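Complex shown without one protein chain; remaining protein chains in place.
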Amino acid sequence: MSALTSYLGSTAGAPGTAGFAVLGWAVTPGEANNQLWALIYVLIIFAGVSVAVIAMNWIERKALAHFQVRLGPMRVGPHGLLQPIADAVKLLIKEDIIPAEADKFVFWIAPVIGLLAAFTVYTVVPFGPSQAVSDMNIGILFMLGVSSLGVLGIVMAGWASNSHYPLIGALRSSAQMVSYEVAMGLAVISAILMTSLNTDGTGYLSMIEIVQEQQRQGVWFIFKFFPLGLIAFVIFAVAMVAETNRAPFDLPEAESELTAGFHTEYSGLRWSLFMLAEYAAMIAVSSIAVTLWLGGWLRPFPNWLIGPVWPHEPVWDFIFALFPGLTFLGLGAIAVRGTVRMPKHPYFRIQTIGLGAFAAVLAGIGVLLLGIAIGANASGNANWLRASEGLSNVYWFVLKVAIFMYLYIWYRATWPRYRFDQLMKVGWKVLLPISLGVLIVTAMVGVIVS
Amino acid sequence: MSPFAAQGMTPVATPFFFYMLSGLAIIGGLLVITRRNAVYSALALIVTLLAVSGLYLMLYAPFVAGVQIIVYAGGIMVLFLFVIMLVNLERTVKERQFNRMWPVGLLAACALLALFLSVYEKGKGLFERSAYLNENFNTQNTQTIGVMLYGEAHRIGPYTFAFEIASLLLLVAILGAVIMAKKRI
Amino acid sequence: MAEITTLHYLVVAAALFVLGVIGVLTRRNVVIILMSIELILNAVNLNLVAFSRMWGGLHGQVFSIFIVVDAAAEAAVGLGILIAFFRNKETINVDEIDLLKW
Partner (left out) sequence: MNDTKAPANLDLETPEKTYLDSNELILNMGPQHPATHGVLRVILKLDGEKVLGTECVIGYLHRGVEKIAENRTYTMFNPYVDRMDYVAAVSNGLGYCQAVEKLLSVEAPPRANYIRVILTELNRIASHQLWLGTHALDIGAMTPLFYTFRDREEILKIFEKYCGARLTTHAFRIGGCQYETYAGFEKDVKNFLAFFPPKIDEYEELLTTNRIWLERTKKVGVISGKDCIALGVTGPVLRASGVKWDIRKAQPYANYANFDFEIPTGENGDTYDRYMVRMIEMRQSLRIIEQAVNGIPEGPIMAKVPKVIKPPVGEIYHSIEAPKGELGYFIVSDGSTQPYRVRVRPPSFVNLQALDTMVRGMLVADVVAVIGTLDIVLGEVDR
């Protein structure tokens, strides 16, 4: 640790001079008081989340389509790869309709509030021990608080539309989000309680420390005090689906009952802001779940699989550092397979070339990542090693979040929708008592163990 | 604790952020009491609450700031908006907004302000030290607050009893609110 | 700009407090009066936290948490009364609430 402190001392005071080691910072830019890099991180995360939302849009449509024995978007670009862009362009140039009876100012600001709440959360999401904008010591509290502000946007949208369907949707969503926040908070508290079960009895609210505590205790909290951690995790996983208004808890926008719920009157750009906020919020709550229970950025078995695989070379760290590159190579291989299987007809020539180029880009990224990992390992340069480690941290974090994103799609394809009273029953009569019980039992077991 | 926390998290551009946040808070407060439509008032109040929570962060009270966001902005304000929608009367917007004795109220409030200002003027020397100079201040104070509220091992904290009473108060408030608001119990 | 002292915070708090008092004393809409009370409580909180920072103790912050609890309870009960009243009289104007029973 002292080595890292000295590294901090050498760079913290001089913003911008350590630009070569973006992912190699020893602490987050917020802690290092480095506004320039904090700003750059913010931009990177903003762009990354936006790209993730666009990718999620495509993946959801494709995966949902394949669940439902259809193909999904196939026309815009090879396998519909450009469909999200086409959609975005369509939404941007669409006429922006504000109903005559609507409250203009509130109608205008509601999607912005939703979007702001969804994106502000990412300030404290730790993609790695130093790959976060800032490490607040109330990180998890901040995340829960800010993500709960999203409901304000929904309520205001419902009210400002001055129409019955949005109003009912808004009332539903506010009741739903407030109810599920309780169970969600209690599940989070039981995970925070687990962070304090160490030698000095100090717990953490900081997102980074929560992950590091999991490493120190040598167990992801989902497996801690089995099955207590698992139950708390499942409660959170259910509550977070309700919190983001996704199926089977998508009552606020239940299309068969309320046409489109709170955003019935919205169109074009404003509507797309709501969608952006919804997907960003999905990624954000999944990040909370990953951070609290699934070891955040930690690779599998960080304490057990260390040292050399064989007597000398290579070491496990190196093996795991290869994963990001290999994943991209694998994605590239899938794209190549798609290219080969494209119809051999002149009509599809441009699409085939495009898909091939996409495959080449994916493979290029894969080769680049592999090169960084191998080069860092070969040269032994500290900055390179740190950069490689940072990439690998981000990779594991994103991979875990991606699994949650897939689950969201899976839920949507499988389940019918709950009715409002049943939703409340599940929240208050099932999740809340169980989460309280888990919290109490966790505390008791913690006292007995320590 | 993070080994870097001690040297990290120094507030930056303090005066700028202070004036910005306090300006937002006061403008928000002004809007709260002047808007015709209660929804606008609620929006303004949310701005004020968030600005005040920013001020808490500048005063090294991160836990209070977090509680402020969660409880006030996420909870109480949603409740307010909910009720405003429930009792949404177009009529109230068109009616007289201030009661008949508003000059008296305004006068009384101004007198109160004058009182405050005179006290501050008198105690200038006492208050005029920098808000950030106290070196003994524990900037990572969430745990300390927890100890004060809940106590440590084998020892209850100074506020444990008060905390329990507060939880009782909340329970009573829940029951009271449900009984008041429900049509048939 | 000059350094920010505790006095600055106190002035902000006083301004918020007075705004809240004006709201309570002059408005007719009960919802806005309840919001003004929240303003007053926030001003008090700000004072407590500023003094806590000045003296280095944490008692002020703990007190402010108690006040937040109190504010939550007050809002819940106040809005409950408001709904009950509105259901019976169809008004939320405070100067029309002038009967002890109906």
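By letter and in written order, the chains are A, B and C; residue numbering begins at 1 in each of them.
Methods note: contacts are C-beta pairs under 8 Å (C-beta built on N, C-alpha and C of every residue); 3 or more make two chains touch, one makes a residue touch a chain.
Since the structure is predicted, the reported quantities are computational estimates derived from the model, not experimental observations.
Peer 1: Among A:Ala237, A:Met275 or A:Ala413, exactly one should touch the missing chain; which is it?
Peer 2: Reading the full complex, the residue touching the unseen chain is A:Ala413.
Peer 1: Which of A:Gln35, A:Gln68, A:Asn303 or A:Ser379 sits in contact with the chain that's absent?
Peer 2: Per the contact definition at the top, the residue touching the missing chain is A:Gln68.
Peer 1: Quick one: which of A:Glu181, A:Asp250 or A:Glu265 touches the chain that's been left out?
Peer 2: Of the candidates A:Glu181, A:Asp250 or A:Glu265, A:Asp250 is in touch with the missing chain.
Peer 1: For chain A, enumerate the residues touching the unshown chain of the complex.
Peer 2: 64, 67-70, 164-165, 167-168, 172, 247-248, 250-251, 254-259, 412-422
One rule holds in what follows: only the chains that are shown with their structure count from here on.
Peer 1: Report the inter-centroid distance (CA atoms only) between chain A and chain B in whole Å.
Peer 2: Centre separation, chain A to chain B: 31 Å.
Peer 1: If you average the CA atoms of chain A and of chain C, how many Å lie between those two points?
Peer 2: 37
Peer 1: Chain B: which residues touch two or more other chains?
Peer 2: Residues 63, 67, 75, 79, 84 of chain B each touch two or more of the other chains.
Peer 1: Taking each residue of chain A in turn, which ones touch at least two of the other chains?
Peer 2: Correct list: empty.
Peer 1: Which residues of chain B touch chain C once you look at their complex with the stated criterion?
Peer 2: Interface residues on chain B, with respect to chain C: 14-16, 18-19, 22, 25-26, 29-30, 32-33, 35, 38, 41-42, 45, 48-49, 52, 55-56, 59-61, 63-64, 67-68, 71-72, 75-76, 79-80, 83-84, 86-87, 89, 92, 95-102, 104-106, 108-110, 112-113, 116-117, 120, 124, 127-132, 134, 136-138, 141, 144-145, 148-149, 159, 162-163, 166, 169-170, 172-174, 176-181, 183.
Peer 1: Can you list the residues on chain B that touch chain A in the complex?
Peer 2: Against chain A, the touching part of chain B is residues 1-5, 7-10, 12, 37, 39-40, 43, 46, 62-63, 65-67, 69-70, 73-75, 77-79, 81-82, 84-85, 88, 140, 142-143, 153.
Peer 1: Tell me, which parts of chain A touch chain B in their complex?
Peer 2: Its residues touching chain B are 1, 4-5, 8, 12, 27, 30-33, 35, 103, 105-106, 109, 135-138, 141-142, 144-146, 148-149, 151-152, 155-156, 158-159, 167, 170-171, 174-175, 177-178, 181, 201-203, 205-206, 208-209.
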